[in-house]
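A single protein chain has been omitted from the complex, and every remaining protein chain is retained in its original position.
== subunit A ==
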Amino acid sequence: MLKVVTPKTKRAVRALEKRAPKLVENAKKTLILQGTKTSKVLNEVLGDIYNLKKANGGAVRYTRKNENIRPFESGGETSLEFFSQKTDCSLFVFGSHSKKRPENIVMGRTYDHHIYDLVEVGVENFKPLSSFSYDKKLAPRVGSKPFFTFIGEGFETVEELKHLREFLLDLFRGEVVETLNLSGLDRVFVCSAVSPNKIVFMHCALQLKRSGTVVPRMELTEVGPSMDFVVRRHRLPNEDLKKSAMKTASKLPKKKVKNVSSDMIQGRIGKIYIPDQQVGGVPKANMKGLKRERREGKMKKDGNGVKPKKLKPNPT
């Protein structure tokens, strides 16, 4: 026998609706975690990625050791998929350190909480966020929409780098917006494919300076973190999976506008509702001038200043 189970509180309803599949999706959240062994560098890398992503609950950081996560091996993705389900994260960054693959980061995406694709990179020449010194006024605001620049032919010719480019864009782009405030542009990710298996990743602050034209002059200041990614293994998504993941809603449902209709001849017509005028009643006599305090105050003032006129005695 089956039973219908529904949430008991409104809060639970909201929480469930938040993670349901939608036509226009929420911003992707990132799960950051590590394997049984990490290094100091790797801890800092993961911490810095978390710092970049954590605005508006965009990232979840797991700090415990995780024993049985091996994303590239069959059976090694079970607990990762479970964590993805639990935290509602569809991006993950998994750090591990071994003799064979030192300073290793496996990045990947999930679709319907199952592994979609994977990229494995090694980190080199890492400079943490804290090691950069710059004018704090330049520091990018939390959660601002970044620019991306990808430089080098490697991003087009090498399959792994092409994949990595797509992933980096997905990881750091933040929320998808329709309108953008131009004065809020303050950060750039500069990725350059310097060799067929290596990219240089930099994070810069942006300054808009006067140039005499409409378009301001852009100035970049490196604010960190910066590192080199050496591509190791990667796994592209399954073709069928990719097809269904790339589907977009053919047309979004229009939001119903109340009280506005259109007409062939008159064009847009708006209805305005005005409450009925209350004609029957008499306004209460609560004018300011009739209040006791005012009356008394006025009397006092008159008493001090000008003496009230004496009443004329009745001529009788």
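Things to note:
In the analysis below, a residue touches a chain if its C-beta (ideal position, glycine included) is under 8 Å from a C-beta of that chain, and two chains touch if they have at least 3 such contacts; residues count from 1.
By definition in this document, contacts and distances are computed from a predicted model.
Per the UniProt record, the chain missing from the shown structure is "Ribosome biogenesis regulatory protein", taken from the list "Translocase of outer mitochondrial membrane", "Trafficking protein particle complex subunit", "Ribosome biogenesis regulatory protein" or "Proteasome subunit beta".
Screening A:Gly58, A:Pro146 or A:Gly224 for touch with the missing chain picks out A:Pro146.
Touch with the chain that is not drawn comes from one residue among A:Glu25, A:Glu73, A:Glu239 or A:Asp276, which is A:Glu25. Checked against the full complex, the one of A:Thr63, A:Ser131, A:Ser244 or A:Ser261 touching the unshown chain is A:Ser244. Interface with the hidden chain, as seen from subunit A, comprises residues 1-7, 13, 16-17, 19-23, 25-26, 28, 90, 109-112, 116, 125, 145-153, 155-156, 165-166, 169-170, 173, 176-185, 188, 190, 192-195, 200, 202, 204, 206, 208, 214-220, 222, 226, 237, 242, 244-249.
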